[in-house]
Structure formats: structure tokens, C-alpha cells
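Just dropping this structure here.
One protein chain omitted, others in place.
By written order: A, B and C. Residues from 1 in each chain.
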Amino acid sequence: MSGNTFGRVFRLTTFGESHGPALGGVVDGCPAGIPLAEAMIQRELDRRKPGGSLTSTTRQEPDTVRLLSGIFEGRTTGTPIGFMIENTCQRSTDYDALKHLFRPGHADVTYQAKYGLRDHRGGGRSSGRETACRVAGGAVAQELLATSGIRVTACCVELGGIPAAELDHDGALSRPFFAATDGVVPAWEARAREAVSAGDSLGGIVEVAATGVPAGLGEPVFDKLDARLASAFMGVGAVKGVEIGAGFAAARLTGSHNNDPLVPAGTALVTNNAGGILGGISCGWPIVVRAAVKPIASIARPQPTIDTDGNPATIVVGGRHDRSAIPRIVPVLKAMMLLTLADFLLLQRRMD
Amino acid sequence: MSGNTFGRVFRLTTFGESHGPALGGVVDGCPAGIPLAEAMIQRELDRRKPGGSLTSTTRQEPDTVRLLSGIFEGRTTGTPIGFMIENTCQRSTDYDALKHLFRPGHADVTYQAKYGLRDHRGGGRSSGRETACRVAGGAVAQELLATSGIRVTACCVELGGIPAAELDHDGALSRPFFAATDGVVPAWEARAREAVSAGDSLGGIVEVAATGVPAGLGEPVFDKLDARLASAFMGVGAVKGVEIGAGFAAARLTGSHNNDPLVPAGTALVTNNAGGILGGISCGWPIVVRAAVKPIASIARPQPTIDTDGNPATIVVGGRHDRSAIPRIVPVLKAMMLLTLADFLLLQRRMD
Amino acid sequence: MSGNTFGRVFRLTTFGESHGPALGGVVDGCPAGIPLAEAMIQRELDRRKPGGSLTSTTRQEPDTVRLLSGIFEGRTTGTPIGFMIENTCQRSTDYDALKHLFRPGHADVTYQAKYGLRDHRGGGRSSGRETACRVAGGAVAQELLATSGIRVTACCVELGGIPAAELDHDGALSRPFFAATDGVVPAWEARAREAVSAGDSLGGIVEVAATGVPAGLGEPVFDKLDARLASAFMGVGAVKGVEIGAGFAAARLTGSHNNDPLVPAGTALVTNNAGGILGGISCGWPIVVRAAVKPIASIARPQPTIDTDGNPATIVVGGRHDRSAIPRIVPVLKAMMLLTLADFLLLQRRMD
Partner (left out) sequence: MSGNTFGRVFRLTTFGESHGPALGGVVDGCPAGIPLAEAMIQRELDRRKPGGSLTSTTRQEPDTVRLLSGIFEGRTTGTPIGFMIENTCQRSTDYDALKHLFRPGHADVTYQAKYGLRDHRGGGRSSGRETACRVAGGAVAQELLATSGIRVTACCVELGGIPAAELDHDGALSRPFFAATDGVVPAWEARAREAVSAGDSLGGIVEVAATGVPAGLGEPVFDKLDARLASAFMGVGAVKGVEIGAGFAAARLTGSHNNDPLVPAGTALVTNNAGGILGGISCGWPIVVRAAVKPIASIARPQPTIDTDGNPATIVVGGRHDRSAIPRIVPVLKAMMLLTLADFLLLQRRMD
């Protein structure tokens, strides 16, 4: 009920704060026999590491994962997979100035309201660092899905209001910002430099796609595949919007333009406005989801706010912060797609 | 696991097809002592009835609700509230022509893939008629929330690509299309006539807002309030996108423009780009959610498709269909907000 | 969280009080294609009807079930199966004398503590009448299990301290008290007459067995098959003890006597002290569970108690009551075995 578990059949439970001994989690429900090693998880975690772009923090977090259970001779055994990531880099003093002020756009004020207390040192469970455990869980899901030929990719399609002209998911991993194209990178770098020098921050749009997803995943009423994906994506901090396929653009089309013609098997799709989901159930086409990522709330400019007594105040947020959730959010959103699909895949197997 | 239950503490389980004896549901977890009568539910159901606008079907579905349990002397008793809606108007023959063809944009093809069979007579559980049970459950939630001073309103803010210039939630119930303003109605009526005469259909955007929501609802990780809302909204057929507060527009702002200044209690908000949710938890401001509604898939024009053997075919969908999910989807989306808030409200009470 | 839903994959949600319009429920998760008709459910309900023995109430409750959804042409469709049983025989005035007194051995005092109010007219959800919905749900499970060759039987093996000498499950349905043997019936009838004439009530022991259960059902840790069965049985009012196989007697054996020798497939078992479950997982042998049923709390003799103000008082419980939960509890406990096995069977299919 506290919402630290994701999934129904393939379940990830996470724990840990950025300022305690360790973060970690338990993947429960992964079938036996899936190839798995720490290196497969580490590779995904490394993609979430800071330092990959102009927008990211200078903190060094090695995020080294250790597998504690559920593996025997390089394969899963069907028992719960426990893992942990020791915390090694904590500078709590960075946060002392924030003890009596609420940061605008942050969870400070809502945590205080909910719990009657808050850990001002890094945000506790609302810290972006919690997402490392999602990436680790997603890496396990990725290996499971690979055995069924399902592949998930992700890229940034817009940054600071500048969209990429085309989409090339496959090359994104090697580009700055995990950008959708090479061509847009210089404009994004200029935009990022401008924002950083203004002490400001940027938002953007991330697209995640899955290929090889069989038709039939999803439930017809409340547990539609797109409903679960929307929850998975919106459950990542900084995401303020989610759309499937044509999404908000579909609202402006007529039915005759929005309906994707059905084509015989083996024939190229005409359009994929549905984003691969009809009536909440996958139809065998690529699943396409986009998330709107707000500009990061920690900016290096004075902002009007209130203190913990409710009086007006001005705040300047120090510390070592990313200047955009992009690109580090990209592997996190990819992980949420992986976790969701793994859960539905196992759920559907029961019915086959 | 079949996804016919919504919520964790305030739970709605629904059953029923449009072509069986009845639809109905069970609301479990509603506290004792809440005033409730069939008339309160019927009033909400009547708002989902066809006939209210140029876009809606000419079918007559009285949707008369009957309460079966959980009420004593006009108040809830804390036990499960069973209800049913008898089916009275079924013209299955309307659907005979569709037995061997898959309709584009519909769940026909995915149902076939998932279950190996499908009920071609009205869509079974994927029928829009299933949403009557959501509206009934939402009406119970509405009475519960009213006892805490929480009020939910909804209106259509865009139809066929034409946005309303302003937003007046309060007057929407009495306007055609549950429109956000009086002024936009003539343009929407013209657009609707045009679409109907072209045998085509329209999409739009619906906004749902909640006032009086206390700070502190929501969980910090996977069960963020906005994550659950996104799932609730995307779980309604025809919805292809969900956004909170500034939503996709926030992705184009810088942090200094997107961050809402925190103001002392009793002071007017400067902005509400957050849509009332910070870090997944309500902050006491109005909750604002918008859904992108695709144009309805049943259009009166020939469309390329495939038959149940996978061969190319042409389909013309007959029957009595809405020409837009708007306005009938408006009370359904309102119900999803009500159900979600009731669930979080009861969950939070546990911690207080 | 209110505990009106049983099961994870094959789920039964029930609603209804004995003094409202109707009882009913929803079976969610039953696969498509299972033969099902109202008559199959009615047959099981009729076994729970009063009037079958010396110990049962003279109330007439026809308990006629009506299926509302989920069936098409005599088979399940995979969608939720809604059903209802109208209440027709309510004599609330029987209960007026109890308005200001708590009955010993009943839930009166705990309901008052939990809810701050109680419905003194028949016990609300703690009424034995609620179990009719379990029997209906169990009847659906029975049809599902039959397609896998699983068969569940139940009989009374002890009444009023008099055990049956042997066990013949197959003939129990046609015997008074659903007795385990013909031979014990005269002694039980004498014991029952004696108790009734003394205004007293009797307890007993019920055994439920399942044959044809494949090896492999159950989970190794918290969700052991026997753990779920124990919960299912103890969740029926009047049950105060549950044992599997040799049960409490096993606690007095040494390992060399209690261990059941493993035998080659097709060979007769030597012993079944395990009751068909090893390490929480079925081993392919008959599953055997016994429940201790306390004497019914409503007796026709003056009893010391307290009134609703907490003062000492004397109570004489009137109304038309059973004098033992046996035999009417027998089909209810059978239903709990059926529901539990159906749930595990579907859960396991996912892994095959």
C-alpha cells in the first residue's frame, strides 16, 4: 500500500535513500532459467550515470550493483532476486541551507504535509537516486523479454522546446542526450549551455518503443496495457504527461485519418496512430509511448517560496544538480517499459 | 489479475456485457455512515445517457440502477455495495455483418488474438457500455468525498481541433458537449454537423479538476497520485494521452517559468503548472488532469481492413454509434478521478 | 482490504446482507469455454438449504441464483460472472429483543467495537447467509476443476464428540448430516435430539478431500497451498481449527512413523500423513483437510452477558436458528477447497 512494489506477476520492490547505507530491491516472479549476471545489470546502470552530457551533475555515483540471491550458475532459479547498491558519495552538508525552506517544484512541501517530517538531505525516497533500482529491475526484465524476442529502445525526441526532425532509436545510446538524431545535438548543446549559464533548467520529451511484442498483452477494462504504461511512466519524477501512439495529436484528427488500416500479416503498416495498442491490448505492432519531462526544479536562481513556518522567503538552491532530467531519465523510462511488458507477458502466459 | 477491479482500499469491481442480462458492480471499502440513495447514482448515470448532443447515438439505454446491499436507512453500512443495471435494449442483429471482419481502430483484432474468440455483438467488456458501472461507482465515491469537502468537475475543452478560449467548469453540466464555455458551442456544433455528414468522427480533450483535496494524498515512488490518475484515465477506451497541470507544455518551459512559487496559506496561487501534485503527492491546490480523446473508430465510411482469415477487405460499420466519445466520456473521466481520490483519501486516513 | 474478495487469479467478490434486497457476487478470472448453467450452481446451493437434518433451522430460504453476465450459449466467456440471490424471507422482528444485548459467542461485541455500530437484525456480513455466495462461487470453480479431472468431496466425520468409525466420502451427499458413514447416523440423531431438547447446540469435525490434483500447486514460502487452505477454512464462521493430513496427530509421531514413503508412480500409497502437500506444494496425492467446527453460539438457554452499556445482564436468544453448523457448513467448506484449488490451478498454468 506504500507503493514501493511495481507489478503483479513480475514484481519489483525497492528500498533505500540516497543518504543511508544502501539502496536495493527484490525482483520476485522472474521465471527460472533466464541468463543473468551482474554485468548485464551494471551496463544499464552505467547509462543512468551522471557525466554523459552538458546537463548532468558532477557528482560521482559509481552505482555498483551486487546480486544477493536467485542466481545459480549464471541463470535465474525462479526464486526472488535480491540486489543492492551501496551508497558511497553523500555530501549531506550541501543540504543544510534547505532545512527551513521548501523548494518550489519539489516534494518538500508535500512530504511535510504527508509525513509530518521530511529528510531534507537529498529527498529521501523522492530522490532521483531511487530510480537506480528501477533500472536494475528493468535490466532483469530485459533479459526475460529477450528470450521472447522483445526489444525496448528509448531516445530523447525534444529538449528545451527543440524537436528532433527524425527518429533513430538504434543510434541513440551512443549520442549525447540519447538524442533521436545526430543532427539535433548541436542545437541542444547550445540550448543547454544557454540554460546553464542562466542558472536555469530544461525539459523535454522522451520516446520509448518496444518491438517484437506479441498480440494479446493487456486486459480489457481497468488493466489496459496503455493504462499500466501510463502509470509506470507518470510514476517517474518529472514526468507530467504520457501519450500512446499519436497521443494528443489524435484528438485533433477525424476517425478516417486516425484509424490505422488493418493489413495482412507480413505487410508493412500504413500508420501506427494506435501506438500498437487497441482496446487496451497489444496488436503486434511496435508499442510507442512518449513522456513529457518537466524542467528540473532545482535551479541556481533566487525563487520566491515559503519557509517551514509558512512565511514568505527567497531560496537559492545549491548543491550539485542535473540541469535537466534528460538524458538520465531515458534509461529509467526504458526500464519502466521493460518492467511493464515483463509483467504482462508472464500474466498472459497463464492464459495460453 | 483480469483487471475488473479498480482501487486498493475503495475498490470497484465491475461485471457485465452489453448483450447479457445485466451489468453491475460491487463497491467494497466505502466507510459506514455516508448518505447514499439510488437517485444520487442515477443522476450521474443520466449524464452519460445518449441524446445530449449532435454527436451521440440514437439508441435508448435507460440505465436504471438498483442498489442491492450495503445501505440501511439512507446511509452506507461499511459493507459491500452491490448494484446492477438491467440490459433492456439490445439489437444484436446490427452486428451480424461484422462477424467475419475486424473493424479498424477497435479491439476486435486484439480480442481475437488474446482470447481466441470474440463476441462481435457490441464488443463485450470493451464496449463503452461497461463504463456505466464506473459512473455508478464514481457516484458513490462522490458522496464519500463530499463529506471531506472534495469536489470534482469536468468539461470538454477542445473538440475536433477547436479549443475553448476559457474554462468554466461550473457551467459545463448545462451546456451541449459539457463544453468549457458557451462561446465555443456554435463552432463545435458546426464541426460536428460537418463530421456527421461526412460519415466521419471527432476527437477532443477533456479536463477534470478537483478542489478541496487535502495535501498529502499519494505515495512517493510507484503509487504517485498522478501515476494512479494516469492509469485511471488511460484505462478508459478512446483515451490516448494524459497530462497533469501544464503537462506537455511544461516540457517546453524552463525551470524558472515552470516552478510554481510557494505562497503562504490563504494567499492566491501565482501559477498551478504542477496541477496540484508535487513529487506524486497532492499539495492542497486544485488537481487538474487532461485527457486526449481519439475520434471514435466507428465511422460510416468504407475502410480498408482484413477479414478473420487475414485477407484484405473493405468494411462499412453500420449500427447506431456515437460520432464522438465526447460528451459521453466526460462523466466517465470524472468518475475515474472520483474513484482515484476516494481510494487515496481512505489510504491516507490510515496514516493520520 | 475489507476482505470481501477471495483469491488472486480466480477471484470471488461477494456482497449482501440477510436483511437487504439481495446477496450476490462476481467471479473474476474464470477462463473462457467452461460449461456453466444456473442449474449447476443451484444444485450446490440446495445442499446448503436448511431442513436436511434434525439440527437445522425451520426458516425457508429458497436461495435462487440468477446469472447476470459472463455466460454465452452455456459456456463461460472469460469475462466476470456476476450472480445474485434475492432475499425473500426476512423476519427482522425476531431480532428486536437483541438490540440492547450482546450475544455470547457472536460477533455482536466485536462489530460494535470495530464499526461503532451494528445491524442487530441477523448479523449483517457475519451472518451464515453470506456463505451462500461462497457456495455459488465454489460451484463455478467446481466446473473449472472438473475440466482438469479434479474432484472435491466433503463429509462430517464427528458430531457432538461422536466420531464416525470409517470414512466414505462418496455416499455422504445422500446421508443425514452428510455423515461419513451410515452407521454413525443413529448415534448422531440421538445426540442431536438430546441437545435440541436441552436448548443446547453441537459442534463437530468436517473433512474435505480433493482427488486428481496435479503435483506442483502451491508456492514455497508464504503462499503454501496448505497456508491458503488454512485461511480459506478458518475464514468460515464457527471454524476454530484446521489440520492437513495427520494434522495434530502428526505432532505426536516420530519422523520414522510420520514420513510417508515415496512410491513409484502407479503404486498404492503406504500412508498419506502429509495430506497430499509437501513443502507447501501438492505432490499428486489426495489433499485432505479437516476443520473443527464449534457448537453454534445461539442456544435456547439463559446465558450471562452484558448489555450495550457494559452492564451485566442475562440473555435468551430467540429466533429460528440451526442447532449445529453441521451439516450446512459442509458444502461451504467444500466450496472453500474448490475456490482455493481453482486459484492455484490457474496460477500454476502461468508457469507451465
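The rule is short, and it goes like this: contacts are C-beta pairs under 8 Å (C-beta built on N, C-alpha and C of every residue); 3 or more make two chains touch, one makes a residue touch a chain.
These figures come from a predicted structure and were not determined experimentally.
Within the whole complex, the absent chain has one touching residue among C:Cys30, C:Ala274 or C:Leu341, and that is C:Ala274. Touching the chain that is not shown, out of C:Pro176, C:Gly212 or C:Gly247: C:Gly247 (per the contact rule at the top).
When the omitted chain is restored, the residue from C:Arg125, C:His169 or C:Lys334 that touches it is C:Arg125. For the options C:Ser18, C:Thr76 or C:Ser282, the residue in contact with the chain missing from this view is C:Ser282.
Residues 1-6, 8-9, 14, 102, 104-107, 109-111, 113-115, 123-126, 130, 158, 160-161, 195, 198, 200-205, 214-224, 226-235, 237, 240-248, 250-265, 273-275, 277-284, 292-299, 301, 303-306, 310-312, 347-348, 350-351 are the ones on chain C that touch the missing chain. The omitted chain makes contact with chain A at the following residues, 1-2, 4-5, 8-9, 11, 13-17, 20-26, 28-29, 32, 66-72, 77-82, 84, 115-117, 119, 124-125.
The definition used in the following text is that only the chains that are shown with their structure count from here on.
For the pair chain A and chain B, the distance between mean C-alpha positions equals 26 Å.
Work out the mean CA point of chain B and of chain C, and you get 39 Å between them. Separating the CA-averaged centres of chain A and chain C is a span of 47 Å.
Counting partner chains per residue, chain B has residues 1-2, 4-5, 8-9, 14, 124-125 touching two or more of them.
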